[in-house]
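What follows is a set of notes on a single structure, which appears directly below.
Only a single protein chain was left out; the remaining protein chains are all shown in position.
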Amino acid sequence: MTRPHAATSLKTPPVLSAVGLTKSFGDFRANDAVSFSIQPGEIHALLGENGAGKSTFVKLVYGLLQPDEGQIFWQGQPVHISGPLQARQLGIGMVFQHFSLFESLSVAENIQLALPAGENLAALSDRIRAMSDAYGLAIDPNAYIHNLSVGQQQRVEVMRCLLQNPSLLIMDEPTSVLTPQETDQLFSVLRQFAENGMAVLFISHKLDEIRALTSRATVLRRGRNVGTVDTKKNSNRQLAELMVGRKIADVTRQSAPDQSKAVCVIKNLQKPKPTAFAVTLNYISFTANAGEILAIAGIAGNGQDEIMAALSGEWRPPSAGVIMLDGQDISHLGPAARRRVGLGVVPEERNGHAAIPSMSLSYNALLTNHSLGKTVQHGVIDGAATKVIAAEVIDRFDVRVPSDDPMAASLSGGNLQKFVVGREIIKSPRLLVVAQPTWGVDVGAAVSIRKSMLELAARGSAVIMISQDLEEVFAIAHKIAVLHDGCLSDVMPASNVTAEQVGILMGGAAVMEEASA
Amino acid sequence: MISMTPRKDISLQRTLVTPVVSIMMTLCVGAIIFAVLGYDPLASLYQFFIAPLSRPDQVADLFVKACPLIITATGLVFCYRANVWNIGAEGQIVMGAVCAGGVALFVPGLPDMLLMPAMILAAMVGGMAWALIPGVLKVRFNTNEILVSLMLTYVAALFIDWLVRGPWRDPQSFGFPLTKSYDEAALIQRVDVPGIGTLGQLHWGVVAALVLAFVASFVISRTLFGFQVKVMGDAPRAGAFSGFSAARTTIGVLCISGACAGVAGMVEVSANMGQLQPEVSFGYGFTAIIVAFLARLNPLGVIAAGLVIALAELGGDSAQMALGMPKVVTGVFKGILLFMLLAGETFNRFQLRISWPAFNRAPAARGR
Partner (left out) sequence: MDALVLTVILTSVPLILAATGELIAEKTGVLNLGVEGMMLMGAVAAFAVTSLSGNPYFGIVAAACAGGITAGVFAIFALGLATNQVATGLALTIFGAGLSGLIGAPYVGGTIDGLAVVAIPFLSDLPVLGGLFFKLDLLAYFSILMLGLVGFFLNNTRAGLILRAVGNNHDSAHALGYSVLRVRCGAVIFGGVMAGLAGAYLPLVLTPHWSEGMTAGRGWIALALVVFASWMPSRILIGALLFGGITIMQLVGQARGWEMPSQFLSMLPYLATIAVLVLISRNRNFALMRAPAHLGRIFIGTK
């Protein structure tokens, strides 16, 4: 099924090819003698799990990094790409996963910064409007970036590349911020580009999308190119196994208990937005039951941060009776007090929010245990007790550590996430709230974390999982609700709803339907 | 092209070596500046760092000079660890001295035994109140505490100037801006070791300073409050997640820092001057900032750092007398030292690599 990288010799030279590209950061080999090629008019996927080296590779191509060894060829000629400016001059456009936009500047100004000097703002605005009509990418040149939705911002990024007439367009994980409908729109635009002769390099780890959009895929694993395959002829499982290098076991879900006791009831959670960049929460109500995983699906930026803050206690609603846990009103309690009544929280960002990178794991254990009695006596920390807790978590949740009580920063992303999730699960909380539990985590760790969450639910706790990864949502959730622009849909059993329906809700259609009814 | 990658682990060895290297570099740069300005570099360095210690009782005086620095810097450590930039210690020292002086001079009928504790309390309250102004403004209005606390140092200096020249001036001071002298009970006595006698100017304030540093070290490293301070400084989001309040932490560390600075002011006046005058802080509030950094924000390190800086201060006096160098030259040393310490911090946290473009030109293409 897999072919080793074949030499290209056909009539037209590849738009871009790389031979033996190597890049190391200290001891870590991000790219190891990677070779690659892409033809004009081809939509080619770059596949691999987190940490496999995809981002590094495209940064080498775009000139943001310089290779230690190897050579890049453009249109068949060897080139040295010294920086993004030169990459753009050659005809390479790049849309980053984390947009490189300037929030307080306008669309036109943002685009102007990516283009060579000489064009004034007015002329550029006209060109933007023309291009926007041609491809159906609705953009207002005078709008400020901070006022645009994420999907619109991405269109600005794409437009920015288009206006330089690239021969190669690179997109780094573009669909992680889009609804399924917006994804379809993007794909049709990309297919148009390809028909016009542009080559598209599409980085993703979403196998369904890759098989829908691309013709060939190059798989990176641990910095090496392990093969270029024909995407139409491989199943998801085959691609996944190529990415991981071994057989993967599925997470099997157990069915939810029939009669379920309510553990946590949220009623009329309402939060006005404090700044222009935040989202208002609009009278959200839902119930999390014992033994169930309730997934709150939705694109980032629709109120997830606000709900997390309300549930963890970092923000407390001004009125009473909004958040009940086992019948007790916890609305007014802070995070430390909430932990005492059996709440466990895992925030989305493990670096600086869920854990402190510069502190040891035992101190990170203290972070969510200090109000629970064992670790602090009369204001004085019991160092031995914190170490015991950390050691237990490390042992039970298979956290790979380089030394006895290491700094959190020395753990890999997956292992730190296992620690941070395990730190809460080990307390058997009545309610576990977790956001993006497997973001940026390798497949093995992701499976392990999802298994722990299911086991916790099976033991009778309630779990609320906020996730923008639909694959994950459908893998382990018993119930699903969708968050859009601060409004929550009804809670639906996972078995009764399809990904397409969820996608529509994520895009806000339900609200529109109600409005027009 | 210098590239920096964060180090995963910071060895203890490196942590201790860096301040020493910083001091060495400071001496070198200082010597160069002296030479450029026409002073003999070696003689200058000798006057600065060796001469002040040539007699045993001078070592005791070193501790006396370090005393206000140690007390103030210990308080500043709490603030800086919490990322609260209290730059106004200079003003808090003054206000502490003023409040203690108020008690000493104008509270009638206090029995001698209670006078000193009352003065200490007043000094703490005075310093705390002055530090709480930027604190409250930061917590309620999100105002930048650096500029507010700094502005208040100028205000405090003008305030004490007015007091001492105006309503609090001793009518018998022949027009000099001085208050009445404190009573005996309001003064801090020299330490009298039975059998040895007094050691230079060593007074009980020094003992208090050392005790304070040890207590602070315990609080920072072993208590939940100390953990809170460190967490809120390093990762405020994690602190909020853990249940710590940013507002309470800010107010707390400013109270500690203000109280320490206030006490330092009171100690300086009661141990060395015996009365209030327009200048009671002598820049200690700013010098303490450097002491805190030299100590790498560690309360125990504050003792050693305080002694090093005190040496430089004494050296400034000695260089002025022996070589005619203006007193302000210690400011040059302090500034350079702070630069070197900050650079050392970078070398600690990052691995620096200098890469030349030549190495990055790709060699001839190699096959897979």
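Per-chain numbering from 1; labels A and B assigned in written order.
As a working rule, a residue touches a chain if its C-beta (ideal position, glycine included) is under 8 Å from a C-beta of that chain, and two chains touch if they have at least 3 such contacts.
Small disclaimer: the values here were computed from a predicted structure and weren't measured.
Here one chain is not drawn; of A:100, A:142, A:188 or A:285, the residue touching it is A:100. Summary of contacts with the chain left out: across B:85, B:227 or B:241, the touching residue is B:85. Across B:143, B:198, B:245 or B:272, the residue that sits in touch with the chain not pictured is B:143.
Counting over the whole complex, chain B has residues 1-5, 33, 37, 85, 87, 137, 141-144, 146-148, 150-152, 154-155, 158-159, 161-162, 166, 286, 289-290, 293, 325-326, 328-336, 338-339, 342-343, 345-346, 350, 355 touching the chain that is not drawn. Contact between chain A and the unshown chain involves residues 25, 63-66, 83-85, 87-88, 96, 98-105, 109, 112-114, 117, 274-277.
Criterion: only the chains that are shown with their structure count from here on.
Interface of chain A with chain B (complex): residues 4-5, 19-20, 25-26, 33, 35, 66-72, 78, 80, 225, 312-314, 334-337, 339, 345, 347, 349, 352-359, 363, 366-368, 370-371, 376, 379-381, 383, 407, 409-410. Across the complex, chain B meets chain A through its residues 5-6, 8-9, 222-225, 227, 230-231, 234-235, 237-238, 240-243, 245, 351, 360-368.
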